[in-house]
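Missing here: one protein chain of the complex. Every other protein chain is in place.
Right, subunit A next:
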Amino acid sequence: MKAKIVAGIDAGSSAIKLTLYDGKTMANSLCPAGWAPQEQAAGLLAAALAGKSPAQAAYIVGTGYGRLGLPFVTKAMTEITCHARGAGYLLPAARTVIDIGGQDAKAIRVDEAGKVEDFVMNDKCAAGTGRFLQVMAQALGLAIADIGAIEADPDGPACRINSMCTVFAESEVIGLVNRGVPREAIIAALHTSIANRVAVMAAAIQPLPPVAFTGGVSQNQALRRQLALRLGLSVITTGQAIFAGSIGAALYAWEAAGQL
């Protein structure tokens, strides 16, 4: 059976991403994971299939944090494999992929076809992840989406965040706010801190340029620049980079469906 349409679903900890693929075009959509991610994912898929049942999609690959909880997927694959493949599709030049998601950060070395050669992932703690940034944004009274657009004044006062631990870093941020340090300077320090953490982690796989920056935090341009600085490598991204996981999953689904 040759599939007509396949789907890739990336059930992340904060957002669910969906890619429909028919061998030619990709259609991406997303929604928040919310409290009931399985229902959210089903709803997202149903909407994308214009009200038809998930059975319309011939093959569905699920990936991400919540991949094992999705009842309607044909196959589950890890976000590491899918992100690499999706990043390879979006940014074919990439030799390394850095994905910063809600709960974890990973660095992946990939070959020309987007196949994983080596990878590292952060451990239990939230340092260097989207969660870290979100807690800090809250402490500053900002939305996480706005943080990347706020630029520090290069001549203004600078500060540092010394702690990698989310709880301690939050206290540091609150302390800085109370001392009257400008918000822009605190945000710059947070970006430096995350970029440092991720660059140190990525060193274990000996990253090669160019580095594709994907995942929920990839649209944060200030962080992208800091990453490039700390890695000493060029870091590229695209507006679609948040869909790297679901795109990779859809590409694997297409391949698998072709073999049915």
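Just so it is clear, contacts are C-beta pairs under 8 Å (C-beta built on N, C-alpha and C of every residue); 3 or more make two chains touch, one makes a residue touch a chain; residues count from 1.
Assume contacts and distances are computed from a predicted model.
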item: Candidate names "(R)-phenyllactyl-CoA dehydratase beta subunit", "OmpA family protein", "Glutamate synthase (NADPH), homotetrameric" or "Quinol dehydrogenase periplasmic component"; UniProt protein name, chain not shown; value: "(R)-phenyllactyl-CoA dehydratase beta subunit"
item: Hidden partner chain, touching residue among A:A46, A:M121 or A:L142; value: A:M121
item: Options A:A7, A:L20, A:I80 or A:A126, residue touching the unrepresented chain; value: A:I80
item: Touch list for subunit A against the chain that is not drawn; value: 77-81, 104, 115-119, 121, 123-124, 204
